[in-house]
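First the structure, then my questions, so here it is.
All protein chains but one are shown at their positions in the complex.
Up next is chain A:
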């Protein structure tokens, strides 16, 4: 089973790392200074979450040093979803991505509090507490921008249409998932997705946004099996630019 847990934690950690990386790219570029600060804050949290998960992989599952694992793998060995890999684009895309991503995380960590894999319980509790603030941020901005005139509303709907199939990739079936469900490690991707859809519908619908049907779109799968978009490799090159020059040195 440790292979399946490994897969699950690597996917969760890689999602957090890559989403955190994208959030951090907003530092200095936000539409208002307050948003620079908010995205920087969330970047720190996400990257911190990834670090904590890589440490569990190292300490409880015999994985390698978190810095090495995060910065030195080949592209095909990452398990992040395509949603997180996308470049930031405009603020509307980044905001909607953040909204969909953080609701997915809230659902996932909410369930992992009861995981039979003991190291996940305290971490899930801590992360859920942090993600709560990410949700407050996302919900407030999405709701407000949907009520702020035609252009703003149209941008929100267009961003949702673009993000939604990508976001379904957050729930791509995991290798060994049935085994983990049977052992009570987590409830499986399908259950998480259903809970997520309810949650986001309850916020998007009052805001006037039209949530595309799951059946009507093609989910962006592949990330969990190491198939990535063209955006991941350049991101990894950049992320490892200094570290790869001498991985044994202390920086």
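Methods note: contacts are C-beta pairs under 8 Å (C-beta built on N, C-alpha and C of every residue); 3 or more make two chains touch, one makes a residue touch a chain; residues count from 1.
Everything below uses one rule, namely that contacts and distances are computed from a predicted model.
Of "1,2-phenylacetyl-CoA epoxidase subunit A", "Sugar ABC transporter permease", "Cytochrome c domain-containing protein" or "Quinol oxidase subunit 3", only "1,2-phenylacetyl-CoA epoxidase subunit A" is the UniProt protein name of the chain excluded from the display. Check A:36, A:75, A:113 or A:130 against the missing chain and you find that the one touching it is A:36. From the options A:1, A:136 or A:242, the residue with contact to the unseen chain in the full assembly is A:242.
Of the residues in chain A, those that touch the hidden partner chain are 21, 24-25, 27-37, 40-41, 43-44, 47-48, 51, 66-67, 70-71, 90-91, 144-145, 147-155, 157, 208-210, 235, 238-239, 241-243, 245-246, 249-251.
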